[in-house]
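Quick one: the structure is below, and I'll ask about it shortly.
With one protein chain withheld, the remaining protein chains of the complex are depicted in position.
On to chain A.
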């Protein structure tokens, strides 16, 4: 019966409840979307492996390292695989259609990144074709490429038109793997620029190093950097995670702002729901007084009011959660190139639910407290 009363009470003011539920839905929707944006931002960090190190020029990423370092790094204890590559910075047709493209040493690179799943025949063709390229499934879908196509990129760092033959399309082993990357042979780049830009020849932008286990990451990094101390190009080695975090850190202020906004949204909806509950309880204070007269206790009155508050927030919350999926899809379509992976995580959904319940409880507390503490005689006087 308590449930009957609280449900019916929740829908007594249809418009008020409807508006509050809508507000709640929009709040949860925005909260979920903003969280997903933040998740998308950190996806590189998320997806990074603890057994991969990145070595780069200690001054800045834009300075390169000699290819000769490869053999030295290989000899460091704990190092299993060494790969390397360059940021290429090319674009396809329209400069604004951004995607990341790298020149890498294909065999070792793919060995280091087992999360890129490629059919065996494609893998063989890609690694053996000097002009071959490998792209993520989402990228291939975006531009309508299929295996065997010739893809021409326009270089920005390395000027000119660059022709590649699409030899493979990879898919991520898990949902959080970036499927918008473009890889081709480092050798092809190196040989091509020999003719034009002799300074860059035999230099790499970064080394990716596979180590035996995560526990030796710190000492191995240190050992590598020590080797090149006082050399012409000193190195900075860190875990892939730290490296990715370094990128994210640049936009930390924006992320903080987004986090703040998502909290503000929750706070606003809390006020809205609390106001709705406050109004409803104030109007019905006499009814609660009658229930108390009949012998109903604080616990039951509290349950009635908290329950009503929960009914409103949960309906709104669930609506919001359901709407988050199409909204995220739309968002991803609109700005997908900036967020290669845009997935609503389980964690976001849990948080959505936690926020829903918390708002429901907090919004109900003060009205419930008032209804419980108002003296019966006082409450009864307000009728009529």
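Note that in this section contacts are C-beta pairs under 8 Å (C-beta built on N, C-alpha and C of every residue); 3 or more make two chains touch, one makes a residue touch a chain; residues count from 1.
Simple rule for what comes next: contacts and distances are computed from a predicted model.
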{"item": "Omitted chain, identified by the protein name its UniProt record gives, among \"Pyruvate dehydrogenase E1 component subunit alpha\", \"ABC transporter ATP-binding protein\", \"Cytochrome c\" or \"Cystathionine beta-synthase\"", "value": "\"ABC transporter ATP-binding protein\""}
{"item": "Listed residues A:93, A:329 or A:376, member touching the removed chain", "value": "A:376"}
{"item": "Full-complex contact with the absent chain, from A:12, A:95 or A:194", "value": "A:12"}
{"item": "From A:187, A:231, A:251 or A:293, residue that would touch the chain that is not displayed", "value": "A:293"}
{"item": "Residue ranges of chain A at the interface with the undisplayed chain", "value": "1-2, 4-5, 8-9, 12, 286-287, 290-297, 375-377, 380, 383-384"}
